[in-house]
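Every protein chain of the complex appears in place save one, which is left out.
By written order: A and B. Residues from 1 in each chain.
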Amino acid sequence: MGFRLADLAEQLGARLIAGEGGADAEAAGDIEICGIANPDRAGPAQLTFVASKSYAAALARTRAAAALITEDLIEQCPVHRLVLADPYLGYARLTTLFARPKPPAGVHPSAVVDAAAMLGAGVHVGPHASIGAGARLGDGVVIGANSCIGEEVTIGADSVLCANVSLYSGVQIGARCLLHAGVVVGSDGFGFAPTAEGFLKIHQLGRVIIGDEVEIGANTCIDRGALDDTRIGAGVKLDNLVHIAHNCEIGDHSAITGQCGMAGSARLGKGCSMGGQSGLAGHIRVADHVQIGGQTRITKSIDRPGTYVSGTGFSEASQWRKNAVRFDRLNDLFKRVERLEADQAGQNAGKNGGKMKPANRQQ
Amino acid sequence: MGFRLADLAEQLGARLIAGEGGADAEAAGDIEICGIANPDRAGPAQLTFVASKSYAAALARTRAAAALITEDLIEQCPVHRLVLADPYLGYARLTTLFARPKPPAGVHPSAVVDAAAMLGAGVHVGPHASIGAGARLGDGVVIGANSCIGEEVTIGADSVLCANVSLYSGVQIGARCLLHAGVVVGSDGFGFAPTAEGFLKIHQLGRVIIGDEVEIGANTCIDRGALDDTRIGAGVKLDNLVHIAHNCEIGDHSAITGQCGMAGSARLGKGCSMGGQSGLAGHIRVADHVQIGGQTRITKSIDRPGTYVSGTGFSEASQWRKNAVRFDRLNDLFKRVERLEADQAGQNAGKNGGKMKPANRQQ
Partner (left out) sequence: MGFRLADLAEQLGARLIAGEGGADAEAAGDIEICGIANPDRAGPAQLTFVASKSYAAALARTRAAAALITEDLIEQCPVHRLVLADPYLGYARLTTLFARPKPPAGVHPSAVVDAAAMLGAGVHVGPHASIGAGARLGDGVVIGANSCIGEEVTIGADSVLCANVSLYSGVQIGARCLLHAGVVVGSDGFGFAPTAEGFLKIHQLGRVIIGDEVEIGANTCIDRGALDDTRIGAGVKLDNLVHIAHNCEIGDHSAITGQCGMAGSARLGKGCSMGGQSGLAGHIRVADHVQIGGQTRITKSIDRPGTYVSGTGFSEASQWRKNAVRFDRLNDLFKRVERLEADQAGQNAGKNGGKMKPANRQQ
């Protein structure tokens, strides 16, 4: 279950420097590492890492076997060191070694797999899962317990679906994706034509197309397109409880955190990020490399990279209330200040013998 | 799989006008239509439509077999035309023809149906679904794979539940409803009595009563009432990830978009709409025909139709920050302006020989 410290160093391209206490480099290299932990929690069979200066104090006290550190922390590190340029990236790489293992190949006897579904080599289908007619699962795909795969769905090789996932018919998932429990992909977009008798349903005829290496958080929902398709680019990461409406498009390698929403036909560029609980209005287009703050409402297209925020800061309720009630008179206040400025300008003009001072107002 | 163009025209009450290129009306009427697509994506076996002027340019380039258009676009349409007053409504109607087919009647052998449940004619129960004692399912009801129907639930004729839906005991669903994957109806409301030892659970004894033709989006949750019932009117549409707390009431034909929330005992009128991520506070009452903006917080009852919004616009973060910090001094600023006005008024009174000018302040 463990890994030799020297092997981990080699795998990361890190320099192994044996710690104090008489240990030589060879003995240090033979130490077996069974896990990773933060400096203050790591035990003698674990590796730790320091990715920011704020953990340097904890490093001094660590009981870990060894630490991933940058050059400048060598002296302060009381244990064996694995020195590399980016300890955070090193840590990220090593997590693979200790991740939960993939379940074994095979279809659980309680699963229901349509005779017209095609399963690649090494596919795992968990208990009570169901796979519809015409579905095609690539090699190494994992379908978690109780997940429902609709007709004509395609899933690329080595993608993993956790428990209770629902994929509607025709959905396309790329390779090496990870869909967490409760995810829904391909549900109907919110499309209704108003009539005198109420809403008339617009059946949603598009699909959802998801690229490779996309991760989708628990209970996140992605609607199918109305006519065209909803599209999620390669490498996109969606957190939990995110809502992606019909015909949205998300560019490659964008990251959308928990409880964000994109309204219908909104398009987010590549390499963007959205802070928690933020939302994009329908039919807008956001450029590449835009960062959106948490709980921010984006109501218009953004055509330049940058960081965008809406809303106010928070404050203690009694203070907040005094200021918030004033917000409703803000337009009035601007007009009152304009009048004061005009009055002031008039008085100054009088004092200065009619020579006007430049207006105070900044445009 | 296709439909004659002439038949579609008749169904919609549209006028078929054969396009240029020598085709006569009879030959045009015999064309087989196999789908609907937007003007720029439609192929020669598909119908397209133009519901707004912004698509008129795309119409000129369309390769569709025919287009649903208004009278004024006849000349600009390069393909066969189906002329009618409301192409969007026409499109909505035709989507029914191309919608996913209803699954066949029958109970999957892996489903668990209590002996004391009553199933109407033509009911479909998917794999690994379960139906509790005393549940009554109307004719033509569809229960998706892995859906759980609690005891004493009633579901009206032709309602469709997708995969992984959970209905708690006693829930009542109307006819012709559509519940998307992951929907939960009848979970406990958030009711606790505070005591010195922590919260004491208030068991939730009410039900959820849902009218006819209600659509509920993926992973949306509707809590049962504490004592009275939670009530959703006929024709109501709820989008994905919506939260409806205990004892809420929603009037007929209201539409609530993604990630909105209604706190306990809030009441929304008929024909209302809520933009994405907006919320109603508990125990408030919103009149009929009220539109609520996206990410808007409604903290008090609204008794007049209209559109209501809270929050601020968004801006680039460095600009936003400068303004947002000022929000916390807004009340001060109003007082400062009042003092300036008083001062100004005093000076003007002095200049005018004691005659007061009207105050600048607007009430």
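Definition applied: contacts are C-beta pairs under 8 Å (C-beta built on N, C-alpha and C of every residue); 3 or more make two chains touch, one makes a residue touch a chain.
Every value quoted in this text rests on a predicted model; they were computed, and no experiment measured them.
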### Query
For the chain left off this view, which of B:39, B:87, B:156 or B:182 is in contact with it?
B:182
### Message
In the whole complex, not just what's shown, which of A:70, A:307 or A:347 touches the removed chain?
### Response
A:347
#### Entry: Where the missing chain touches chain A, by residue
35-38, 41, 88-89, 91-93, 95-96, 98-100, 108, 110, 126-128, 144-146, 162-164, 178, 180-182, 213, 215, 217-219, 234-235, 237, 239-241, 252-253, 255, 257-259, 276-277, 294-295, 311-317, 320-321, 324-325, 327-331, 333-334, 337, 340-341, 344, 347-348, 360-362
### Query
Touching the missing chain, which residues of chain B?
110, 112, 128, 130, 146, 148, 164, 166, 168-169, 182, 184, 187-188, 190-193, 195, 198-205, 219, 221, 223, 227-228, 241, 243, 245, 259, 261, 263, 277, 279, 281, 293, 295-299, 306-313, 315, 319, 322-323, 326-327, 329-330, 332-333, 335-337, 339-340, 343-344, 347
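Throughout what follows, only the chains that are shown with their structure count from here on.
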#### Entry: For chain A paired with chain B, centre-to-centre distance based on mean C-alpha positions, whole Å
26
